[in-house]
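Before I ask anything, let me first share the structure, which is written out below as C-alpha cells.
Apart from one protein chain that is not included, each protein chain of the complex appears where it belongs.
Which chain is which? They are A, B and C, in the order written, and residues in each are numbered from 1.
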Amino acid sequence: MPERPNRIKETTVIQVKDVRLERPIMVEGLPGVGHVGKLVAEHMVEELNAEKIIEIYSPHFPPQVLVADDGTVKLVRNEVYADQKHNLLLLIGDYQSVTSEGHYELTEVYLDIVERYGAKRIYTLGGYGIGQLIDKPRVLGAANKPELVDEMKKYGVEFKEKEPGGGIIGASGLILGLGKLRGIEAVCLMGETSGYLVDPKSAQAVLRVLSKILGIDIDMSALEKRAKDMEKIVAKLREMEKAHAKPITAEEDLRYIG
Amino acid sequence: MPERPNRIKETTVIQVKDVRLERPIMVEGLPGVGHVGKLVAEHMVEELNAEKIIEIYSPHFPPQVLVADDGTVKLVRNEVYADQKHNLLLLIGDYQSVTSEGHYELTEVYLDIVERYGAKRIYTLGGYGIGQLIDKPRVLGAANKPELVDEMKKYGVEFKEKEPGGGIIGASGLILGLGKLRGIEAVCLMGETSGYLVDPKSAQAVLRVLSKILGIDIDMSALEKRAKDMEKIVAKLREMEKAHAKPITAEEDLRYIG
Amino acid sequence: MPERPNRIKETTVIQVKDVRLERPIMVEGLPGVGHVGKLVAEHMVEELNAEKIIEIYSPHFPPQVLVADDGTVKLVRNEVYADQKHNLLLLIGDYQSVTSEGHYELTEVYLDIVERYGAKRIYTLGGYGIGQLIDKPRVLGAANKPELVDEMKKYGVEFKEKEPGGGIIGASGLILGLGKLRGIEAVCLMGETSGYLVDPKSAQAVLRVLSKILGIDIDMSALEKRAKDMEKIVAKLREMEKAHAKPITAEEDLRYIG
Partner (left out) sequence: MPERPNRIKETTVIQVKDVRLERPIMVEGLPGVGHVGKLVAEHMVEELNAEKIIEIYSPHFPPQVLVADDGTVKLVRNEVYADQKHNLLLLIGDYQSVTSEGHYELTEVYLDIVERYGAKRIYTLGGYGIGQLIDKPRVLGAANKPELVDEMKKYGVEFKEKEPGGGIIGASGLILGLGKLRGIEAVCLMGETSGYLVDPKSAQAVLRVLSKILGIDIDMSALEKRAKDMEKIVAKLREMEKAHAKPITAEEDLRYIG
C-alpha cells in the first residue's frame, strides 16, 4: 500500500498506512516560536501512541536530511499521525516552508487531507513571543468563526484586543485563513513564551487547555521534566547574564537550546 | 453569488458583491512609504460608505492572518470597494506582494478589474520619502500620458525634474507602467513625507488634491485628528532626540507608529 | 505594426519598428560594475543615431517605473536599437534581472533576437572592479571561442591568467556561455574600474577598443566631458578622505554618483 513516488518535483503526499476515522479532529504542531506547538503535538503523538499514516515531502522544505542516532538519514518532511481511539489526526514536522508561496501550497495540502478524512475541526498550536521570560504563560486564541471564540473562552483561552499584534505567521495562521475559505472550522492556541528559547512550560500550558477541550487525559510528566530541565538552563543563563551585566540578546544562539 | 474558490494556489479574485458603475474612476491606496496612500484610500472607503465588492488573495502575499479585536482572523488580502454615488472603485489592502514577479502578477489582476468595470482612469496614491520631517508636504505627480501631466498641474500637483529620483516602486508605479501598455490612463499622486513615520498629514495633503480632482467633498476631520495625534508623538520624539543628542534613525521601529 | 501585449506575465518582446540588417553585430551594454558597459552602449546609441526597434519587459525586472523630466513614466525595460548604416544592434536597459533564473530567461531572449536578425557576433561590455581608483584602465577580454581570443589581442584587448578571477556574472557573461551552446560567437570586453563609482573613463577605454574592432569612428567628446566631471568629483572625494583620514568605503553610496 505505501505508494512511493519517483520524484519530489512538487509537494508530495505519501500515504504510508490507511485508517478509518469518524469525523476526526486535527491538531497541528509544526516548528515555530519557542517550538511550543511542536512540543505539544510531538508529546501527544508519543503519549497517545498515534501511528504515522502520511508523509509529506516538498521542494519548499530546506534541501536537507536529518541524521538519526543509528547513522541513517531522513529527508526533512511533515507527517500526519492518527490516534483512532480518540479520533485524532496529528500534524507534525521538521520544518515549515522556506518560501511564502510554499506556505500557501503546503497549507492547501494539509486542508486536502483534512477534507479527505472529513475532519470537523482543526486546532493549530503555536507560541506567542513577548520578548521576556515569563512565569505563568497564558494561552491566547484566535479562530476563524465567531462562535468558536465564545466556545474557547469557556476553556480559559484568552482573547485580547490587539493580541497578537502582528497577526499569525506560517501554517498555524494560514490553516485558519485558508480553512475559512473552505468552510473548515479552525482555532489557533498560542502559549505565551519569551521567543528566545524552546519553551516546554508554555507547551504545558497549551496542552492543559487542549486536553480539556478534547476531553482527553494526557500524561504530562515528560513535558514537565523537560520544563524543569529548561528552568535550570534559564537559571544558569540568568546567572551568566548578571555576571556579564548584559541582557540576553543572542536570540539566534539561544532559541533552540533545550 | 459570492463564489468561494477551493484553493489559493495562485492569485485569486473573489467577487463578493456585484454593482453597476458607469465608467468609474479607480483609486489605489495600498501600503507603502509613510502609509500615505493607504491612509487616504481607507479614509475614503469609510467616509464615502463604499461597499466591498472584491477580495483578492495571493500566495505572493505574506503567509499570514490578521486577528481582529473579536478574536477572529482574516487572511491577508487586497480589497476593492465601490462607491456607486460617486462612481468610484477603491483598491486597498493589508500588504503588497513580497516578490518581484508577484508585483507584476497582482498589478495585471488590478488592471483586469479596471477593464472589467470599464474604468476610465486610475489614481494611484503614495508617499515620497525625503528623509526628514516636513511641515508643508507638497503633492508630487507622475502620469502615463503627457496630457495628464498638464491636467494635473491645474490642481496644484507638482512635477519636478529628477523627482522622484528613484522612480516609483510597487503597485503605485506598476499600475502606471503596465496600464500604459494597455492604454489605460493613470496618474500617481505622492505626498511628501519623512519616510520614518505613518504620516496622516501627508495623507491630508494628498486627499485635498484628490478631492478637487474628483470633485467630491470629503470630510477630513478623522484624518485631521490622526495628524494631530501624530504631531504629539513627533514632538515627543524630537524632545527625546534632543535629550539623547542623537538623530532619529531607528527607521524600522518608528515607521509604523501611529 | 507596434504590437502591444495585453499583460506582462512573462518576459515579453515588443517589436516597435522593423529594420533590415545584413548579418549585423550586436553590442550589449546593460547596467553593471561601474556602469561601464551601459555608458558605452548608450553613448553609441546617441552618437550613431540608432533607432529603437525592440522593447523587452519582464517580471524579472524590479517592479518599478522611472519618471522622465516631463512627468511621464516608463516601465523599466531593456531595449534594442538598430544602426542600419553600420549594421549594428545595440542592447541597453534600465536593469538586469533580479533573480538567477530571470538572468537565464532574459539571456535566451537576447539570443533569440540575435538569431532572428542573423547577427554574426556579439560584443558584451562591462566593468572589471579592482577595488581602487585607477588612472589608465586596461581593457580585459574573454571569449567563447579560442580564435576570438587571438583576434581580440590584435586590438589591444588583454587576456590575463586568473583575471577576472570570479568569472563574469550577469548578462555579459551568460551571453557568452549560453551563446556558445547555440554556436554564436561572443566576446566580452571589460574596462578596469574601481567598482565604487560610475566610470566614464573606463568606458572611454572600452569604446576606444570597440571602435577599432568595429572599424567605426565615434565621437567621444560627450564621454570625455563626463569623465572630466567625474574626475572633479573624485578629486573632491579624495580631499574629503584626507580631511577625515578615512578610506572611501561607502561603496553603496558612491557607486552611482555621477
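The criterion applied here is as follows: contacts are C-beta pairs under 8 Å (C-beta built on N, C-alpha and C of every residue); 3 or more make two chains touch, one makes a residue touch a chain.
This is a predicted model, so every value here is computed, not measured.
Contacts of the undisplayed chain with the visible chains, over the whole complex, involve A, C.
Shown as candidates are C:V13, C:L39 or C:A143; the residue that touches the absent chain is C:A143.
From the options C:P62, C:G93, C:P164 or C:G191, the residue with contact to the chain not on display is C:P164.
One chain of the complex is left out; on chain A, the residues touching it are 4-9, 57, 59-67, 69-76, 98-99. The missing chain lies against chain C, touching residues 97, 100-101, 103-105, 107-108, 111, 141-146, 149, 152, 159, 161-164, 167-171, 173-174, 176-178, 180-183, 188.
One rule holds for everything that comes next: only the chains that are shown with their structure count from here on.
When chain centres are taken as C-alpha averages, the shortest distance to the whole-protein C-alpha average belongs to B.
Chain geometry summary: the mean Cα position of chain A and that of chain B are 36 Å apart. Across the assembly, chain A contributes no residue in contact with two or more other chains.
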